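Shown next, in structure tokens, is the structure this report addresses.
Partial view: only certain chains, each at its native spot in the assembly.
Going by the order they are written in, the chains are A and B; count residues from 1 in each one.
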Amino acid sequence: MKKLNVGIVGYGFMGRAHSNAYRKVNNFFDLKHRPVLKAACARSADNARAFAEKWGYESVETDWRKLIEREDIDLIDICTPNNTHAEIAIAAAKAGKMILCEKPLALNAKEAEKMVAAVEKAKVPNMVWYNYRRCPAVVLAKQLIDEGKLGRIFHYRAKFLQDWTINPDLPQGGAGLWRLDVKAAGSGVTGDLLAHCIDTAMWLNGTIDTVNAMTETFVRERKHNLTGKVEKVGIDDACAFLARFTNGSLAGHKALYTFEINGEHASIFWDLHDLHRLQYFDHRDEGRVRGWRSIHVSDSDQPYMKNWWVPGLQIGYEHSFVHQVADFLQGLADDQPAKPDFKDGLATDYVTDAVLQSAKTGQWEKVKKAK
Amino acid sequence: MKKLNVGIVGYGFMGRAHSNAYRKVNNFFDLKHRPVLKAACARSADNARAFAEKWGYESVETDWRKLIEREDIDLIDICTPNNTHAEIAIAAAKAGKMILCEKPLALNAKEAEKMVAAVEKAKVPNMVWYNYRRCPAVVLAKQLIDEGKLGRIFHYRAKFLQDWTINPDLPQGGAGLWRLDVKAAGSGVTGDLLAHCIDTAMWLNGTIDTVNAMTETFVRERKHNLTGKVEKVGIDDACAFLARFTNGSLAGHKALYTFEINGEHASIFWDLHDLHRLQYFDHRDEGRVRGWRSIHVSDSDQPYMKNWWVPGLQIGYEHSFVHQVADFLQGLADDQPAKPDFKDGLATDYVTDAVLQSAKTGQWEKVKKAK
């Protein structure tokens, strides 16, 4: 088994989720590569050391540039705020490292284009952590659509609601709160939660041609957690948009994460809250006993599930990350890069850019197509 | 269209439910007979008149014997407490009247046997108001079982819980509270709610051979609402039993009304709280998309539903009564009596008797079979 030395930048929520995936993947998937937790990088040496101790990283760094320079590192995993993705990824590409980058790929599509150019020039394996593509129930949805089980697609609806910013007393600012800071995050729910919706939507239903959007900021001023000053909030708390897919279907996106797709023959529905289930309605079932089926995706013939337990026993959120690492490693072994790569990440950024533009202009905005 | 003159005894909850059924049935079902609300009978003339006025009964009586003697009455509907069913029904049979009797058929099987003998001797059409047999979703369950869709039946589970007696301050006694009075009701949940479970069970899954039961009275003393005295409670608040069906399947009954049947090929589940739905799981569905289907029973090819609205629009509780009247009338027209008749009601009483006996002896008790 080949070793694959991982250097991770960032140690927050995603640092944990990714590390867990590297540690577990070979216990459950038969693969040619074994990730080795080589180095953890954080600006604070104390934080880096505590994280490395907890997860078994062999060494620490406090400067991501040093990490990239290290010859014993094969893969850079970027888990830092959105506004740092581009710089780190471009440098890592130049150094010939494989890159797994947290989503969204960049602050905006312009930055993301440069990242794609960099990895393509360097010819390095790359992937974006749109992990919901790896939920067995979502993959099952993909299979059903690709097999034509749904027939012509009429409607695609998704929504992703979270309520943690509903509290007006929550400050904006640095550290764990950078998602509320427009400079670090780029946008609010649009780039954060909605980006997941868009990636899944395009993966399942193809490219999007035009969008029309509205955003809203319900809490307009917040104290900054470092300066203590009350400042204007730059991010959006809600975003809704209409879209026309290239295949002629319509969408109404909402930033709960669910999606529903209505086809000529069948419909499917998925909800992150019960991510091990897929709801399926098939018009071709015998009439009297037709109904929404609640599929418990835990059987060995269902995506990824032969690697886990037995039918009836569910997996959880973290397994989508394990699956992504498994697919990345499988892709390396087969020389068939796993998706979503940076180019896919860019395509999502094209949509979020158009959404934000449309929310400003009130007009339908064309979505740029990735070449 | 032939007229069918109805004389009803009792004006409580079931008096309303049955009257509504007589009034609506011809609006939604094409039938040869039209029920005419001829007479309402209650001991108090004021109550009888108020009820007749509300529902459109043409006349009133205060003595059920007089009602039975009337030549212009074709059908006696018995909606009085359990301890009066036998006497009224036997007299009505002797007078050659058709009889629709509220469930349970009698206080116990001994009384019920006499009632069956009386209607058989008099050769009068008779039916027991086990109305859940007429819920489209339950009938659909019956169709699926009879078609062999479930294969060999392994398990039958049902439960019927209600919580209105949980309050220890509720008095027992006369008027609206006769169900808490063992003399008027015979038993508590066993004869009241459980009888529905048993009737449905035997209709769907065949006869029951042996049972083993336990009953419990959680509130052991209650004030009597007439005497004001605190008296011992004679009824059971809970009843659970195990049963062996003749077909080899096992049951665990509970006195919420749901049933679940697990067969070799398929399983079904029904819950009174959403009586317009049937849950269906078919092992023969393609593996990856197998799951419990929630069937919205509202399509025209589903039982009774072509007579109502359009797919997607549900019916309610009262419609089971309308269906029962429709079937009764259709049975008259075709000379093929509708079920459950008194004999079916007796079969249920045999089971409740055995259940109560088993709860006493702690032994498995054989269930008497109707000839």
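Everything below uses one rule, namely that contacts are C-beta pairs under 8 Å (C-beta built on N, C-alpha and C of every residue); 3 or more make two chains touch, one makes a residue touch a chain.
Remember, it's a predicted structure, so these values are computed and weren't measured experimentally.
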| note | Number of identical chains in the full complex (with 2 shown in place) equals 4
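Just so it is clear, only the chains that are shown with their structure count from here on.
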| request: Would you tell me which residues of chain B are touching chain A in their complex? | output: 140, 143-144, 149, 277-280, 282, 285, 287-296, 299, 301-302
